[in-house]
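Have a look at this one.
As you look at this complex, bear in mind that one protein chain is not there, while each of the others sits in place.
Chain lettering (A, B and C) follows the sequence in which the chains are written, and residue indices restart at 1 in each chain.
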């Protein structure tokens, strides 16, 4: 009966509330927060013992009851537990105690409890996202190493611009992964403060050791402000913001893959196991997997907007609106991020580039126009802007023939028309429109030159390892803390 | 084996694709689109008979196989049906035919099939949302009639401004409902065009009767452009846009209810069955239900953003990205809208206003300041802007005493200071700050005067009925069409 | 001095408020709302005369003062008019009156005044957007008629699928325009209710004729609820929602144009006057105009989100937060919509299709696969799904040679392997992969067949005219009302 839980409210929740709100919330918490609630309960127990409020025997009894809890034990029952997870757990334990333990849960609130369990969940999910992210980075890195010598057209404004390679492009994917990992790590460390011990909103009355509680849950420190501890869910905003930014990045890369896989480009192939068919057009082989990744990445920005819409304009206070409803889709946000990353990784593990098609596309365009203009200036002394004009006119004048089939006479002529007499037009043109030469002509650090790419990949390999180690250490702190907690209570 | 489905692709979908993409999609379609797919299949069958491509006996066999399908019959199997719903259904039927029916499904595509089934789903969901919306309108209308005489402060800029009533306020909720219903109906009618018969993208080769096919599925007409039929999912954008706008409206109303239910206002109560408790602060009675409604309404705007993010920048073509991934959360959008509406309705069905608290709040403020200024102009001839200043000074000068306890001497004095000699200050003040008089002082159509409110409610009652009838007729057309379809095939 | 405006507040606005809030707001209102404020003031004057509160001579004096107002007369001055537009206008008039007119502005509020002026602004802007939209529709319609016979590949999932034409595609653009125009018109008519006469929030005390006031401002009726009149800015949500949906539609069309204009497709050209160059790669001709249109369309969805974020969670009351700050970017939203539409129209007016490139792309792909499968079923009796497999295998087996160069022996062979003996494989293949025949093979209403397209264009021409007439009548009502208003006051 409700009267066992409250002296203030005497009726159980109405059916509609139970069905639409309380039961779904209850089931969500059982499925996703139980682990963290139990850890917190153990920390509280450790503290009650330290404070001399619960004796060792009672503590053992509570601990045994906690250890025995499984998801199946906990049911949303409006009449018995007001369909509230914390009441259900409390009651489950009480029913298994040989005798009442009066001080158990004294000076406690659900507010910091829920805030702490939710944060531990979010922190845990974040490390899983990071794991999937680094797996993507490693897949991109591997493929980059294998494809750093294959010429393909690079585009600006969707027009073929210069010779690059898949390896060059994929190294940019690795850069994205490393950058995102760094931001996620900073986000992780910024939110890694334990809300426990903040009470309902203004703090607690007993001499809880908040530093120790934090440490036992794997937090470097407590959240320093009680109100922030229970009122804020900024971590949900921050994480979704990071995922939003990541989603945009992924969408751009996959946009390129989609173009490369389209019938007009034909630069990549996916195996049949990763392709789709038409039910009606038997000639077709589609790549719906790529569409799914791009489409799925869209939701990542959505969920940030959802967190914003749910939180903004609310009081900075403990509110169900913020603590629960605004986070209703947070689990989906994490799952979507992980799925998007895994599917992208799968693509990189199976995609095959088509060197012939890519090389042909390079050869069909005057990708060496930039080189030609450079040489007109450096070898023949044309002012740069005029050199651009002459090079452009040469391109127009030779349109229709293969660019590599250069014509020094035409170059000399368009230069002359522009007021310049070239001393060695053939030398200026030599190799300017050769595909492989074009790739190696670039020499700045970070360029598409295979040597530059390989140098960058070497650095990235080290950075990927470092990023992996950083995340591993974060997970280890939590694992170690929870393990030590179990030892403390034996 | 895949080779039974395609001559182009020879491997079954990879496991990760199956798990992350195909199976969830398959299960979604079985759960939510099966009804509509079956109706469409029957329409196709009717047409094949009409075209002379399928004989009556064969048609009966196909129909029997279709009629026997249940959700349990359809399973995502990568090897057998490529985990595709349409293939699974086709195969399920084929296996139950006594002999092959060669022309069954000739000249057909999944593209218009899926587009049609999805649209029928969306159209159906929309009518359910409309039903919940009108239920909210009726609850607001009922409560408005009961509370149109209870004075409460109306606020502008969060400051008490003028005397109004809950009934006046709730009539605004009814206005919102009616306006939204009208927009949803226009949206419904605007999207109510049958995609079937558009083929894969460019139309069909047989002499399908698109008008008849549309009619048999309860559409007033076919979609006039084949590409639009398969490429567009604008209806998902439009519906979510409407729900977004509705969500904002609801959030504003509930913001007021939350304020009214806060301890500093104390204007409303919810019964214990609709309230919440604190686990730690025994004095508290909370209204988390209101927070849930406001928080839930936030998601409604989210889902429009999701549809936008998913669709924009995609080719205007049949794309999995648009037809499936971008709509991944559409069902949740509908469910959230319905839940938000039902919970709001529940509140209106159970909320209790506290007349004493509301009246006391009215009496504590100089809500008749506007009336006083009006009278200074109309009775004493003060120019309006000066009358405002004099009235304002009177309010300041009498701060601290009950406004109804008026003081003509003070009024005369502040007027004199402003350069005006009043002839009858007592008459000017008479009843100006009386709560009930304040309510009845307003007399324009649409005002808070109980008579105005009742007149408006009478009009709204008729409009609610008309709106209900409009939606009923939409549902009836579909029901009738599907019923006639079954008759055609017997 | 402030004391001339209020008896309640005695200091002028602080400098920071003036600079960051009041002055920008003031200047915005002068630039964009002055016309509407003046019209409203005249309606009020007409009513004061009718109510017998202002005599004809005084009315003439007020009217003369109003008629003389120019934007330059109105300045945000914290000390004199609290940097408020309405106070500034009131004061400007008062200073030009030969004698005070005491009852002028009695029983008036800024709340319904501002609401009305803002709505008139929004309504007016909406008609301008509609005008630009229909211009786009007409440009698309014209070009569609010119290009309905040019074969080009149609794509699904970015893979060449079937033969279509630019005309077919552009008719879909016209459909979008017509559909959007219909929705905008419904939106226009749904918001077309005059807020004037609602007072500060609860109605007015004098016997204002709200019907007449509405009519004089070109509204079909007054807003029936006083609170809605001053609290709601739902029209800003609705209009931005419509623009959001439109923006997505445009983004999809332009995505296709961008692909068509890319170097790998080469289907379209824009003249040099509408193209861009590279400063460094002299061979390049870019189409940044297309990028601008797609990018600009993105903002349209943004502004709906902005309106949502600004309005949700606010009290349903007259609030500066809603009436002004939430609409801060509304003008930009309108301007962006108009710019996006005009630029898209400009593209359609100047784009040139490249028939050779489009036809070559058609000829390179087995776009007749669907036709082939159909014929295998219809002519040779293969069950449809098996026909698909056979057709697919034929495509695979003949890969590498031009599709039009068909090979009946291969078809017979792959059919035999699948268990079918064809009686006339040459007949089955005849013309199946011919580009022009492929286009004409489709015959359903709405198909890409030039005859179908022309039939649809004929219907659309009528619909465009009807849409134009509908918008013209809306504008005319406002123009006529304002003209009659001026006559009333002479």
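Here is the rule we use: a contact is a pair of C-beta atoms (placed from the backbone, for glycine too) under 8 Å apart; a residue touches a chain by one contact, two chains touch by 3 or more.
Predicted, not measured: the structure shown is a model, and the values here were computed from it.
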Omitted chain - touching chains that are shown: A, B, C
Residue touching the undisplayed chain, where the options are C:346, C:407 or C:436: C:346
Options C:118, C:301, C:388 or C:452, residue touching the unrepresented chain: C:301
Residue of A:105, A:123 or A:141 touching the missing chain in the full complex: A:105
Listed residues A:36, A:85, A:253 or A:267, member touching the removed chain: A:253
Contact residue for the chain not shown (choose from A:35, A:202, A:423 or A:472): A:202
For subunit A, residues in touch with the removed chain: 3-8, 53, 90, 94, 100-109, 111, 154-158, 161-164, 168-169, 171-172, 175-176, 179, 182-183, 186-187, 190, 197-208, 210, 222-231, 234, 237-238, 241-242, 244-245, 247-249, 251-253, 255-256, 259, 294, 297-298, 301, 304-305, 308, 311-320, 370-371, 374, 377-378, 381-385, 387-396, 414, 441-449, 452, 456, 459
Residues from subunit B at the interface with the omitted partner, ascending: 153, 155-162, 258-259, 261-265, 276-288, 291, 305, 308-309, 312-314, 361, 365-367, 369-370, 372-373, 388-389, 391-392, 394-395
Touch residues of subunit C, complete complex, unshown partner: 2, 5-14, 16-17, 20-21, 82, 84, 86-87, 108-111, 199-200, 255, 271-286, 288-289, 291-292, 294-296, 298-299, 301-303, 305-306, 309-310, 313, 319-322, 324-326, 328-329, 339, 342-343, 346, 350
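As a working rule, only the chains that are shown with their structure count from here on.
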Subunit A on subunit C, rotation in degrees - Cα superposition, rounded to nearest 5: 180
Centre distance in Å when subunit A and subunit B are each reduced to the mean of their C-alpha atoms: 33
Computed distance of Cα centres, subunit C from subunit A, in Å: 35
Chain centre separation in whole Å, for subunit C relative to subunit B (CA means): 23
Residues of subunit B whose C-beta touches two or more other chains: 5-8, 108-109, 111, 199-200, 255, 294, 298, 301, 305, 313, 319-320
